Structure formats: C-alpha cells, structure tokens
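The complex appears here without one of its protein chains, the remainder shown in place.
Right, chain A next:
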Amino acid sequence: MTIVIGVGNDFRRDDGAGPAVAEALRGRVPATLAVTDGEPARLIALWAGADLAIVVDAVRADPPEPGRVHDLGADAAELSARSVSGHALGLGDAVALGLAVGQMPGRLRVLAIEGADFGFGHGLTPRVAAAVDAVADLLTISLNTEEQPMFASAIPPAPDVSRRQGEDRAP
C-alpha cells in the first residue's frame, strides 16, 4: 500500500501546499491520499503498515527560494536526527517515535516545498502553486510507473530546512 500524506493548514496560505498536492492527486494515482496537521501520533497512524509513504510538507528555508522542492529522501534515521522543528513535536519527532515503536512505512519519502507566505488566509502564492502542480505531476508519473524522478534541488538537500512552525519561535 502506498500513501501520500499532505501536511499543513490550508488556512495559513503556503502552509496548505501539502494538502493541495494531496488534493491534486485525487483520481490520478494508485495510492491512499491523506491530509493531516503533522502531529506525530496522527502521522504514525497514517503511515504505519504502508509499503511506501510520501509526506508532502511546506517549509521555510534560509536563504529562501519559494517554490523550491527539497526531496528529503528516505533516510529515516537521518530525518529523525534532523532538527526539523524548532521547539515542537514535528516531522522529525514523528520519525524518531515511529522508529522507536517500530511503526514506520517500508519506505519514507519527504517532499518539502518552500513557502513564501504563512500568514492567515486561503490560497497559495504563485510560485508555490506552480510547485504544487510540479510535485503532483512528478508523483503521478512516479506512482503509476516504475520511474523515480527526483527534483534537481534534491541533491544534496539543503541542510537548514525547518518545518514552518519551527519558525514561530519567540521574538
């Protein structure tokens, strides 16, 4: 079983990139589609037992390049060690917890889309919307064939990617 999990809040502008990808894949891929908020227990419940789980999430990066896609690959141990979130339970914790309790998918792939605007409101900024289409197209090919296209910017992944909420630290 393959599952694509869009993580994010579609009322926080570009944070809705992950859910938008899940929506764009509807009817196009032989995979379960899910949307969640990134809370680790929910993520684990979604991906446990899957052969392949693809998590699509919005991130901030420094220096920023909105719309850039980071293919964080499948090295769960590396993901768990990465400080994906600044001071909260985030994707890195979900991976660490999933590993600790043996509830990981067979393979995990994380696609992180750099966002520009995480303010209140609906709708993606243009470059992020284009990235959502690109990721959806890529996953449509990848999940319907044996091909595994990667994003150019994926190698090597930027070292300083952090999940969006991680940026919400105190002034």
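What we mean here is this: contacts are C-beta pairs under 8 Å (C-beta built on N, C-alpha and C of every residue); 3 or more make two chains touch, one makes a residue touch a chain; residues count from 1.
The rule we apply is simple: contacts and distances are computed from a predicted model.
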Options "Peptide ABC transporter permease", "Nickel-dependent hydrogenase large subunit", "Fe-S cluster assembly protein SufD" or "Pyridine nucleotide-disulfide oxidoreductase": UniProt name of the undisplayed chain: "Nickel-dependent hydrogenase large subunit"
Option from A:23, A:93 or A:117 whose C-beta touches the chain left out: A:93
Residue among A:28, A:42 or A:127 that touches the chain left out of view: A:42
Touch list for chain A against the chain that is not drawn: 11, 36-37, 39-42, 44-45, 80, 85-89, 93, 96-97, 100-103, 165-166, 168-170
